[in-house]
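A short worksheet on the structure shown next.
One protein chain omitted, others in place.
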Amino acid sequence: MFEIIAQNIVSGIMVGALYGLAALGLSLVFGVLKILNVAHGELIMLGGYTTFWLFNLYGLDPFVSLLVVLPTIFVVGWLLHQGLFSRVVQLDEENRIKNSLLIGFGLTLVLQNLAIQLWTADERSVTPAYATAALELGGVRLPVIRLAGLIIAFLAVAGLELFLNRSYWGKAVRATAEDWQTAALTGINIKTTYLLTFGLGASLAGIAGTLVTVSFSISPFIGLQWTLKALIVVVLAGLGSIGGVLAAGILLGVTESLSAYYWGGEYRELVGLIIFLIVLSVRPQGLFGASE
Amino acid sequence: MKYGGWLIAGVLLAALLVTPQLPFSNNKILTILIQLFIVAAMASSWNILAGFAGQVNLGHAAFFGLGALTTRLMWLDGYPLALSFVAGGLVAALFALAIGFPALRLRGIYFAIGTLALAEALNETVSNILPGNSALPGPQLVSYELPSRYYLALGVVLVVVAVAYWLTQARLGLGMMSVRENEAAAQAIGINAFRHKLWAFIISAFLAGITGSAFAYFHVSYYYQHTFTPLWTFDAVLVTFVGGVGTVAGPILGAIFFVVIRDVLATNLTNFHQVIFGVLFILVVLILPGGFLELWDRLRVRMTNSK
Partner (left out) sequence: MLHISRIDVAYGDLQVLWDVSLEVGPKSVVAMVGPNGAGKTTTLRAVMGLLRPAQGRITFMGQDITQTPTHEIVNMGLCLVPEWRGTFSTLTVLENLELGAFPKAARAKKTESMQRVFEIFPILAERQSQRAGTLSGGQRQMLAIGRALMLQPKLLILDEPSLGLAPLIVDDIFKVIKQISTEGISILVVEQNVNMALEIAQYAYVIETGRIVQHDTGAKLLTDERVRSAYMGI
């Protein structure tokens, strides 16, 4: 019995790390640009399809494809910001949030339906040779793929922290997040900072997409699900808090896993949504966010 | 509206009223029109909360679904249609009243994602409890005819538009609009912002509820979960913005355009209408916030100026 619970917890941690990774880009973009990109899930979907096609057409190992996904989705993000979001970022708070929400919304529809047109609505999967390989640790089964996903999630967070704290551009990003006007007065090019941040957020989404494809499957419809999931994690962690995102994701993953165990699989998604609604009404700044 | 506008509306209304009686009318035409009425009603009811009161609700489908579910269950259980119909709207309105208190405390984006999550939660719950589909049993199936469905749907959209129009003239509606413009300023001149938002929420919900009821009466067979899917919200949002958010005619225009593209023109490009609308929507947000109506206004100004 204990083993089953332990298995559930471990599975929850591995899925949760993926949730955290999915939310990381969203949190970054919100913290700096102060917009909530509801098309974030579509970027995850695009990353996933990149991995799928690279595997299907060229036999490229999904984890190696990360090297392609990173820059590709970065460019997609760059273009989306340049063409669309940059036009609303400098509006006043209310209009900026409303318009960016709507643009993201329109993008979701366009991207999702383009994906259906181009790649059909079928669910696809990527099954490399080691798909079923797993480690056994004290009676708990650790699928190699999920384990790799866990590691990559941690690496991504560490990489992002390093970038933000140690590099010049990273500090520029943090400065812009805190006060863009002062940042501009310091000689920081705000437009470029925004582009960089959005592109980075997109690549993080792309990486999450690769892991989603190889751990589960890919279809044009996963965008909205994952946007919602990322939203829940971001709100749990506190809008703008990057450090808490991985922890919040893991918390959500474990909670979902245990709820599914105790009450049945159908309630898995519901639990997340209910927790989200409770946190939203009681503590909108999230579990790790600062009190206002 | 100028007299010309009223005249056109009157002629259209008369045409719609007699359509089922016309010799060339058939099921296909009536079905498309019913779908138009439902889309228009959903958009217009959403517009009341979003366009008039300024609160972007991404969970509108929940009200639609609740209305449909209530009406369908009651009607198939033997209750009279009229009762089931009104009950649908009331259940949706009560739901709005119940969640209005916690939900409307949330500002802007939190409200949007909160309502989205709530509608999703309802969606999940319904798909767990009622995974199957609802099919008309024998007697109702035999006595099924389209014209009564048509008139009910037409009646619903007329009620919704009438309420929307009334709000633009009434103090309640003007109060809502002042809250939309600047909540703090509205409060400062004695307008209870929360009450106005709550009223908009409840009215919007009731109207979406009876639209759902019309849907439940119209469809022979559908999955219970279908009426709760976020697509109903998204279509309403798209349609309203493309037509002109915050106006009475906007959602209607948008709905006509939407149904023409989706049901009349779309042949084998199954989902392409969504792409078109998505792109139009983004253009509206970026360039033409007033939608088609604004475009029309600008053209009219150009034409009068060039005289």
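Order as written gives the chain letters A and B; numbering starts at 1 within each chain.
As a convention for this text, a contact is a pair of C-beta atoms (placed from the backbone, for glycine too) under 8 Å apart; a residue touches a chain by one contact, two chains touch by 3 or more.
Since the structure is predicted, the reported quantities are computational estimates derived from the model, not experimental observations.
When the full complex is examined, the chain removed from view is found to touch A. Contact with the chain not shown here comes from a single listed residue; of A:79, A:184 or A:274, that residue is A:184. Checked against the full complex, the one of A:14, A:44, A:88 or A:172 touching the unshown chain is A:172. Contact between chain A and the unshown chain involves residues 168, 171-172, 174-175, 178-179, 181-182, 184-191.
Heads up, the rule we're going with is that only the chains that are shown with their structure count from here on.
Touching chain A in their complex are the following residues of chain B: 56, 102, 105-106, 108-110, 112-114, 116-118, 120-121, 124-125, 128, 230, 234, 237-238, 241, 269-272, 274-275, 277-279, 281-282, 285-286. Residues of chain A that touch chain B in their complex: 36, 84, 87-88, 94, 97-99, 101-103, 105-110, 112-114, 116-117, 224, 228, 231-232, 235, 266-267, 269-270, 273-274, 276-277, 280-281, 284.
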